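Missing here is one protein chain; the remaining ones are kept as they sit in the complex.
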Amino acid sequence: MADYIKFVDVTKCDGCRACMVACKNWNDLPAEPEEFTGSIQSHNTLTANTWNVITYDEQVTANGNFEWLFRHKSCHHCGEAFCEKACPETAISHTKFGSVVVDADKCVGCGYCVNNCQFGVIQLATYVDKKGKEYRKAQKCDLCTGRLEEGLRPACVTSCHTNCLVYDDKDKVLAEAEKRLAKIKERFPNANIYNPSGIKGTTTVYLLADKPTVYGLPEDPKVALSQIVWKDYAQPLGKMMLGATTMAVIGAAISTAINKGKGEHEGGQDHE
Amino acid sequence: MTNHWNDLQYADVLMVIGANPAENHPISFRWISKAIEKGAKLISVDPRYTRTSQMANTYAQLRSGTDIAFIGGMINYILENELYHKEYVSAYTNASYIVDDQYSFKDGIFNGYDEKTRKYDKKQWGFKKDKEDKIIKDPTLKDPRCVFQLMKKHYSRYDIDTVVGVTGTDKETYKEICKAYASTGEVGKAGTILYAMGGTQHTVGTQNIRSYAILQLLLGNIGIAGGGVNALRGESNVQGSTDFGLLYHNVPGYMEVPTDADVTYQGFLDRITPKSGYLTNKPKFYTSMLKSFYGDNATKQNEFGYHFMPKLGAGKDYSYIRLFDAMYRKEFEGLMMFGANPVVGGPHASQSIKSLANLKWMVSIDLFETETSSFWKKEAGSDPASVQTEVIFLPACSSYEKEGSVTNSGRWMQYRWQAIKPKGESKADLEIVHMLARRLKELYKNSPNPSDMSLKALTWNYGESDHPDIDLVCREINGYDMKTKQQIKSFGDLKDDGSTSSGCWIYCGFYPENENLAKRRDNTNEGMSNFLNWSYAWPANRRILYNRASSDLNGKAWSKDRVGIVWNSVEGKWKGNDIPDFAATKGPDDPTFIDPFIMIAGGKGALFAGINEGPFPEHYEPYENPISNAFSSVQLNPAVQFGEKATNAKGDVSKYPIVATTYRVSEHWQSGSMTRNVPWLAELVPHMYIEISEELAKEKGIAYKDRIIVSSARGEIEAYALITKRFKPYKLKDKTVHHIGMPWHFGYNGIATGATANVLTPNIGDANTTIPEFKAFLCDIRRAK
């Protein structure tokens, strides 16, 4: 199977928000009306029940032009995902589609992923069980993995009428993205393709009209050393240490028992 | 639309004025984006920077209500620089017609004006005729009394400096737009104008659209792919409803409603039938319509049931504003509303509430309880104890719960099937009307009263159950032979002798024999994305109106890239990518071979055409305006009628210095009675807000997220201040004027609630259509305590 990606060309977005409704509809997510945001943006940022948000930034660019920047903000599906590294329950994983998904059965709602996502994407949703008890699960865009499995495109992509959102063969899309980038440079001199190599690329690739920081995105995100230390060293090492200590103790107990049996208990430890 | 949605992709330049398709017609951007990708230029002209403006190559600020100045300046630019499509203008428009000697224009007033009645005698704007009663023409367009020269003279006053001094547009931007749009006058190029309510909802609304049409005729942009004057209809089926006689002065197919001065059918027909052009066939259409109304009860002896028809009072206006005026005067007792919410959607909304309280009964047929159906409540500002109106609410079902057709802006009649069963007791509008009609007919069955004959004579044969057979309705709309009951194939086959019926002649042909063509879903593109086998477009499945004009005087396409229809001399007929909107076999031998505008007497595009306020669009200021008219001493459209004085408060610039306009957002629809009840839409735009510039906010001490109060001569509302760079103060000739804008979707019912913008809007309408002037009025703002 060829690699497919979701491509977001923000310069084609006209801010209609159909993707937001399509997402809520397909994933059956509840509405979350917020207080007045001061702009026409509906939600300040992503939440556990709002997996994509169109952001609207107004700015006067360096060359004096007014630009109204729209961006379909959603999970990037990082090649090396912070949330995945952070999860102590291994509830977060990559699918064969390159989407990063949360296994709700495994998720215990600890929120480690929330604090470790550099993009502020993943969030905790609070639910109430049959007994009226609250519990939490991490939630975010899963690139409609269920749809992908059925050979359908993500719900947001199907709703996009300007082809701002595309789901297609990675090589093809990225080649077209380069062409598009060259074309729009005149109007958007800072335009760039946002597919950070520091996190081994993403399955949702953006063509941004301005620098990533203008959209509140890290310029060059990398998997933090802390996360490598933790996931790749601390966690296995910690488990090993637990095992080693236990083994040592058991070994000592057995050894002591054997030696005691020989009647060689000296060294003044047992003064009974 | 003279063209259709898919056709937008063929434009070289698209000018959006008085519309915001990115927000209000988002799907149109599928096609607009295609055009842009191919290198087309998109121009957005709007009082504020919209999402359409962001998608555009050029954005121009335009003070609300100054479209004619803006377009007039462009017309002047094109004429001065000779950028018009010369052959097209000379051959296909009435530019060469010599105008009657009586015609004059002086200081904002045309000849034939009666100040007392505020009316013109339109007959005084005729053309000069020879002894054979033929219009005298000067194909060289040099005669100083020809339409072309008079037009040139008229618009010579619209020089760029004066124009931008009125519209507040940046001069360089304006010049850039003139240049870009005029480039479509080149042979083979196409420019399209997209407009919506921003164009129409003004006291000069009709003339605004006329000015677009003139511009398009001058540039040879009508009848060709990627061209046209394109009204972006605001509802999925508003085209369909006006096609079927929604407006008080129309019966189905845009034919006239008789008045009580039309004593005989023949006399009436004589009055409404033009002497030349396709509409000379009107009597055939009218009689066939009467046959569909009254069936066998319509006979030659009783003038085909003409006298069963209700008549308008001669000279009386039954438009929306006037109805509410009449309601205010207690001139009628009852009101039935299908999906109407005037307390949110009508002008001077608080006044509407008072008028509704004068009714004896009111029926609201809607999906949700609307602000209108609960107008008697305290939240609406009423005193429930004193309201005596009996309010009945009938639950209607949504479009997904019923079967039927909608006609889109491109005149495509698209059939839709029921997706889910109606919820609860809700019923389709058609069922409600059907049940009502059957019960009424039953009640009046034995009435001896002659005035009840209208009802008794009416045929109502759509089945005997409460659920009508919609297929029978469709067949009747198309029409059939009265004797054989065979479906009519085309409106060309309709007769005026009572042997044929047709419920709506422009749709005749959509249901020939046994196939409802509106149900077709063949998406094969046979050429130029006309999709001739997808649904059915009226008239006669023609996709681009006046497509004869897509070819030159010899019948050859102006451009190889935009082939509409071309004359095939071998086969002796018009052929191409569209169905000819022209007599299919009319060849070069016929003198009318070069008359593409078949619906107009003479067949020429009307640069000069008398509507209520004159033959040429002239700029007048809105009812409420911040400056005096720069073009004449006449401030307001001289043909505008004033209604009920008590409901017609006017604000003065000294008290209300800020210009305001209203608009819609993508997420809410019309009065919001549906969308404000859908959680996923309500969360996207949950609050009512007022958009104001940073400069105005600073001046008024208004901070980010503050609540503000907007007041007009009609009332005041409170909402959030949305401070944005997208609104800028207008630098006009004499002063700087602030401009604000707000969505008009909100009311107190539903999930997303907020103040109703129409509390502020004036109760005055256009001189031709009486559409209210929602888009330009004066107000003041202050911070809420």
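By written order: A and B. Residues from 1 in each chain.
What we mean here is this: a contact is a pair of C-beta atoms (placed from the backbone, for glycine too) under 8 Å apart; a residue touches a chain by one contact, two chains touch by 3 or more.
Heads up, the rule we're going with is that contacts and distances are computed from a predicted model.
Comparing "Sugar ABC transporter substrate-binding protein", "Osmoprotectant transport system permease protein", "Cytochrome b/b6 domain-containing protein" or "Acyl carrier protein" against the UniProt entry of the hidden chain yields the protein name "Cytochrome b/b6 domain-containing protein". In the entire assembly, the chain absent from the figure touches the shown chains A. Only one of A:A22, A:V53, A:A86 or A:C144 touches the absent chain when the whole complex is considered: A:A86.
From the set A:Q59, A:S197 or A:S226, the residue in touch with the chain omitted from the display is A:S226, counting the whole complex. By the touch definition given at the top, chain A reaches the unshown chain through residues 86, 88-90, 108-110, 112, 115-116, 118, 133-136, 224, 226-227, 229-230, 233-235, 237-239, 241-242, 244-246, 248-249, 251-253, 255-260, 264-272.
As a working rule, only the chains that are shown with their structure count from here on.
Within the complex formed with chain A, the residues of chain B that make contact are 22-23, 26-27, 29-30, 33, 49, 51-55, 665-667, 679-687, 689, 704-705, 720, 722-726, 751-752. Interface residues of chain A, counted against chain B in their complex, comprise 12, 14-18, 20-21, 24-25, 30-34, 36, 38-40, 42-43, 58, 60, 66-68, 70, 161-163.
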